[in-house]
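The complex appears here without one of its protein chains, the remainder shown in place.
The block that comes next holds chain A.
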């Protein structure tokens, strides 16, 4: 088990380095090959030539590419000072870059936005796991019944309807129609009930989409597992059906769900752009959307890195949980 952990951790670190290099390559190398002036895209199109030259000097764009990567890496751990064009800008560690356009370091933007996205993703995950898994298990146990068909139709609509549609419907019903919630985001440190009231609709909307997917996967997996020989063995022992399902079948059903959860959570933490936009939540997704609109490359770069990191961490956690659940995984 320990060897497995060390191997996974090592793989994660290697992966992280590769990710940073690839992302750096995408943002700095490809434009170079394409003949686009990167400094121009960092400072904005209507910038005067002096400012562009300043940014070019600050980023060291004239240096060889490995030196640029190294400076960027070093900045993450040791901070970085951008000097050039007659002034210098301090970027404290961990420095994920500096947006010359909006004149702010990227890291504070990320840390500002991250908790909102994390809360959105985790809250929704709890909801969709409870809803999706229980609906899926019930559907599997009552296969072919009215409940099963009904639940699967709802699940199908959940998978098919886009967030910006269900989000708008939820808003118009619960906020503008029934006036149940305020519909405004309130930071957690200001008021818990206000925060909760603002998050509940995004949670439900996001959870609806994922619960639908999880219900379908749970149902399919559960049906498959129920046909397994070891389920028959469990019954042959004289176990109560509740134990057969709740212990023996659920344990096996969890494995594919966990894999999905790892990837979904990772992707969501990187920014649930649609949900955050529909509900005007100041999360990473909204930040990156604004950055794309303003062509604010450093912010996009920072969010991309954080997203990759989130997926990496989520998958690492899943790998570890996987080994806890399935003893056979520990060998590989």
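Just so it is clear, a residue touches a chain if its C-beta (ideal position, glycine included) is under 8 Å from a C-beta of that chain, and two chains touch if they have at least 3 such contacts; residues count from 1.
In the analysis below, contacts and distances are computed from a predicted model.
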{"item": "Name under which UniProt lists the unshown chain, selected from \"Phenylacetic acid degradation NADH oxidoreductase PaaE\", \"Asp-tRNAAsn/Glu-tRNAGln amidotransferase A subunit\", \"Dipeptide/oligopeptide/nickel ABC transporter ATP-binding protein\" or \"Sarcosine oxidase, gamma subunit family\"", "value": "\"Dipeptide/oligopeptide/nickel ABC transporter ATP-binding protein\""}
{"item": "Of A:38, A:234 or A:278, the one touching the omitted chain in the full complex", "value": "A:234"}
{"item": "Chain A residues touching the omitted chain (full complex)", "value": "140-145, 226, 228-241, 244, 248, 251-252, 325-328"}
